[in-house]
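Every protein chain but one is kept in place in this view of the complex.
Each chain carries a letter (A and B) given by its place in the written order, and its residues are counted from 1.
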Amino acid sequence: MTQVDVPVIAPDRPVQHLDHNYINHSKGILSWLLTLDHKRIGLMYLAGISASFFLGGLFAMAIRLELFAPGMQFMSAEQYNQVFTLHGAVMVFLFIIPGIPAALGNVVLPLMLGAKDVAFPRLNLGSFYLWISGAGFFVYTLLTKGLDTGWTFYTPYSTTGNNTAVISATFGVFLLGFSSIFTGLNFLVTIHKMRPPGMTWHKLPLFLWGMYGTAIMQILATPVLGITLLLLIMESTLGIGIFDPNKGGDPVLYQHFFWFYSHPAVYIMILPAMAVISEVIAAFSRKHIFGYRMIAYSSVSIALLSFLVWGHHMFVSSESTLATLIFSAITFSIAIPSAIKVFNWLATLYKGSVALNTPMLYALEFIWLFTIGGLTGLFLAVLSTDVALHDTYFVVAHFHYVMVGGTLFAFFAGLHYWWPKMTGKMYSETSSRLGSIVAFIGFNLAFFPQFIMGSRGMPRRYADYKPDFELFHQLSSVGTAILGVGLAIVAYSLVRSLFSGKKAPANPWGSATIEWECPSPPPHHNFDHPPAATDPYDMERVEWNEEVGGYVPVQGYRPVVHH
Amino acid sequence: MSDHGHGDKPFLAHHFEDEDHQFDSGKLGIWAFLVTEVLFFSGLFCAYAIYRSMHPDVFQYAAQALDTKLGAINTSVLILSSLTAAWAVRNAQLGQKKALCLNLAITIACAFGFMGIKYLEYSHKIHLGIIPGNSTEQYLDGAFGEPKAEQVAFVVPQEGEGEEQHAAGGEHADDAAHAEGGGQDHAHELAPWNDPAVDGIQKQNLAIFFAIYYCMTGLHGIHVLLGIVVLVWLLSRALRGHFTPTYYGPIDFAALYWHLVDLIWIYLFPLLYLIN
Partner (left out) sequence: MTATDHAAHGDHHEDHHALPLWMLVGTWGALMGLTLLTVFSAQFDLGAFDLPIAMGIATIKAMLVLLIFMHLGFDKGFHSLLIFGSLLFVFLFISFTLMDRGQYQGDITVKDSEKLLSD
């Protein structure tokens, strides 16, 4: 290992840039494909999930074009079934679940700990290749076969008829599941064992608390998905009969198995998003996060409670009355930790000196969208209303508000927040802000009308509809187009920054977490010595320095001791 | 690997402070992995629990097709291999290279023995036509229509009114009764699978028992095979003298995995073979 050429550090001004960083540390395609460096693996994930997001987005556009007018436009009903299935499966398994933990988490998590790498770098690379193979099976299914079961692969539909597509797709999901498990396992051990001196559990940045909760769910829930899909493959190939009512099996059992994973998976999607938002809100309010411990504990309690609510997906799937009552009651209780987070973010904003940079815009949009998504979830937790709303566009709008409005917007918040650290370049605030606002408007226009038509009885997954719903569908389609334009502006702004963005300082936003103490982009080994950890939200610790165009640590600063 | 740069400690990765740090991290990692394994198998245990609680009679009936003796021998083989795995960890901690290699070799031998016996059991069942899944028709018309049916002494508990139907079932019932010959206290009627008196739903449930049997033991078997791969790799490293009293993590972690495979079998054995 050659020593990284660190210039002598001037006491009042830490190194801002290094000529020799992790991006140009070694050259050649193999130095990326075989890298054990968590930052490079994170960037490769970022490229992969961006491609998946683009693919899933194309399917979304196709759905909205087809639904622009009543009657069939350019697809057959079978093609429509395949397109919405692939949209859901690609977005959920290839983009949302790995999005924040694998792409952003991989880059940021060890940096935040002041560590040189994750605990198991080879396993980390292995997770990436599992992800690639899983994605490969998906693309193969997409190109050669029609998968039309919906992303949930419900039996008996998935085990009868043309099910070779189900086999290759579920095997892909099986591999993606193990990718997710190993990422979670890696992060859990890293957070436990690689913390720097002085970073006690109560000085852990909230992003790491969120990743910790996510890791718990990935470790405990995802294996059940693995065995469920294995049984589904056995059912499709051999006909073992466990899920097949024609052979004395029970198709509802499949739903129990599937949702025991997939409900926690919903929180695998949203918990990292909340974790990003906690960081961004604090950094751009220039204020200590409000209710640190409540936010931290609510992450873990969401992780644990998420295992107790899976039955609320099955209220109308012949679930017994006793079980529906229990699951409905517990579902309400999971709103509490989510609300705790929202209130604490609002309290952090209160009297903060709020800077509306791009990440902050996304974070504020997140609060708006997630609150709508979360509150409409309560309508679905009520047994009586769920019977009417189940399988309508109300459900579609609800989970898009949570999964897209929540996770996607938080992903962009995190991407813009850490972009200078990851790439060493500043993007144009003007174009990025514009993209963010256009996407926000487009998103609301696309999905708010779906609440209305859902409550009026428009069923989901239908290729055709009555003319009464035409206006809402057209608003929704126009909104999707605007959302697409917004995302294109976002992508343009980020890509342009790679070529013509100005060099990023080490700490452009004034955050107090450790990852901003190393230069942008970081060197191969991140830190020469593990930095001492302090309160991650003590914003007084850093001050603006005109010369470097960023924030630098205050010399001789002594933190105020809180009692 | 260029990333291993701690001079005299060839197996200490660059991002750990010292060997203890690396060992502790690895140990936490393997325990978290074992947790995922427990959850992975839990789906099968859940399916088992549901179908057994719904059809206890079917499970009791079908389990007699499994050979308790072979199951017990396999249990002993796995327990012995667990002992040698634990012993190998002790050898590694004390730096006893020869004993370490010997114990690893015995563990691998036991694993092969286990798979060998498993192979005998599977092939016997497949010979009888008990194939995982497949259509129920083939199940019944194939193997159990043959005289071999008598080798699979099944008992169907029949309610009172079932007996008249049985008389119509004729000699098949008698054959099976002859083969079974067990000392059941209950007035159980004996019937082969193709007996018309056994209703279609019972037949389906029998197939589900074997489906669960194959899934559980099959997945366990896959874990044994993976264990063999890992243990052979460790044996080759042990022969090259890689392990020292301060660096023996891989042996410890593989042994933990191996014990978990044993643990799962400890539950599978009474659940599948010992239903009376």
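As a convention for this text, a contact is a pair of C-beta atoms (placed from the backbone, for glycine too) under 8 Å apart; a residue touches a chain by one contact, two chains touch by 3 or more.
Predicted, not measured: the structure shown is a model, and the values here were computed from it.
The undisplayed chain touches these shown chains across the complete complex, A, B. When the full complex is taken into account, the listed residue touching the unshown chain is B:S82, out of B:S25, B:S82 or B:T107. Considering the whole complex, the residue from A:L58, A:M75 or A:L308 that touches the absent chain is A:L308. Not every partner is drawn; the one left out touches chain B at residues 19-20, 27-28, 31-32, 34-35, 38-39, 42-43, 45-46, 49-50, 53-54, 68, 72, 75-76, 79-80, 82-83, 85-87, 89-90, 93-94, 185, 199-201, 245-246, 255-256, 259-260, 262-263, 266-267, 269-271, 274-276. Residue positions on chain A in contact with the hidden chain: 192, 220, 224, 250, 252-253, 256-257, 260, 307-308, 311, 318-323, 326, in rising order.
Throughout what follows, only the chains that are shown with their structure count from here on.
Centre-to-centre, using mean CA coordinates, chain A is 38 Å away from chain B.
Those residues of chain A lying in contact with chain B across their complex are 1, 36, 115-117, 119-121, 123, 181, 185-186, 188-189, 192-194, 219-224, 226-228, 230-231, 234-235, 237-242, 247-250, 253, 256-257, 525.
Put simply, chain B touches chain A in their complex at residues 2-3, 5, 13-15, 21, 24-25, 28-29, 32-33, 35-37, 39-44, 46-47, 50-51, 131-136, 201, 204-205, 207-208, 211-212, 214-215, 219.
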